[in-house]
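The structure under discussion is supplied below as structure tokens; questions concerning it will follow.
Other chains of the complex are left out, but the ones given are in their true place.
Order of writing sets the chain letters: A and B. Residues in each chain are counted from 1.
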Amino acid sequence: MTVEGVRELIEEFEAEAARDRDSEETPEVGIVMGSDSDLDTMYGAYEALSELGFAEVTDLEDPPEARFTFETYVVSAHRTPKLMDAYASTASDRGLDVIIAGAGGKSADLPNMTASLAYPVPVIGVPVQEKSVSSVIGMPTGAPLTAVDAGKSFNAALSAVQILAREHEELRNRLVEYHEGLQGEVAAVSRDLHESGTPGFRAQRDQ
Amino acid sequence: MTVEGVRELIEEFEAEAARDRDSEETPEVGIVMGSDSDLDTMYGAYEALSELGFAEVTDLEDPPEARFTFETYVVSAHRTPKLMDAYASTASDRGLDVIIAGAGGKSADLPNMTASLAYPVPVIGVPVQEKSVSSVIGMPTGAPLTAVDAGKSFNAALSAVQILAREHEELRNRLVEYHEGLQGEVAAVSRDLHESGTPGFRAQRDQ
């Protein structure tokens, strides 16, 4: 019952896994989601990776110049289980170092199944909705997956880069730089609120 | 305290049960809901059955030509308990093979009572709201009913057809065909997202 479009993707994953590309050529991070309706929520992962200097691979034969890259796919656990299997089972051989997997609904099985099939590649689950948290996080003993809070794909990407940063001082520095920017913003707004006073600050803000 | 309109419907159900129509003439699937305010949620069952080639019976004396048919009624457990009783108690004799029963609110008793009264005709409960799930699914041991998630009347209809498909190869084929269509859509969107890249895909989509 596997239709042609699905079969082609499966074959491409398997072909890529069979090649022996250098790890610098393959994407470090794989982003998968259960439906393109999850894309707006998963966009945070794109933003965080872009902010930290990663580029998206859309054609493995013509990869971006950036040293660190990621790829993005839609894979449905319940509608295309064989495609999910192929994506996850080939992940290690395709050179992925960490996978960010997002799914919505109450039966958000994609992150869990991806973690089981891609093991021991680490998978960070992103519950796309609040009601997905329980299903994503609840893995039984022996089946590792870590999760971020509902909708926090941005943080999932930061966590993915924290994992990679252990080997790449450059990524560690980018993480620190990003964080210092955040801290500076808090300090600025704190001083501004205190010195303008509550009504003054609100007036400015609402201008 | 049974008013005339209710009494007439009860009599029609009983008259139909007393007739001995050929099973090909009677609807395979019965759809009931607690209120016409549930209709937009229950419309998914109509859509799924229509997609799989079922036609709606509105006049048993003048049935549609389609081989597989269904009927639709409003029956309120709390306002018209006697009508509910008549609908469900006559279901088997009226030729129904499976019932899809939807109800909203916290006391969504219609699917449960229908399952008890129509037994052993299988009943698939559709909680019309999230808060109805618990009441619909919570049947005691010995009183069977299966349920879909809140609002998933479309899936309830697929499940009903899965039940019928055991006898009807034709329905099995329609289910497979429908599913292949779904898979093809996932494959297409997955390839598109991957090859367009995240911003490109979003740009196309939002055009």
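Assume a residue touches a chain if its C-beta (ideal position, glycine included) is under 8 Å from a C-beta of that chain, and two chains touch if they have at least 3 such contacts.
What you see is a predicted model, and the numbers here were worked out from it, not measured in a lab.
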For validation: placed chains = 2, all identical. Expected total copies in the complex? 8
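Note that only the chains that are shown with their structure count from here on.
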Turn needed to bring chain A onto chain B - CA fit, degrees, nearest 5: 90
Just give me the whole-number Å value for how far the CA centre of chain A lies from that of chain B. 38
For chain B, which residues are in contact with chain A within the complex? 149, 176, 179-180, 182-184, 186-191, 193-202, 205
Give the list of chain A residues in touch with chain B in this complex. 1-6, 8-9, 35-36, 39, 43, 46, 56, 58-59, 71-76, 79-80, 83, 106
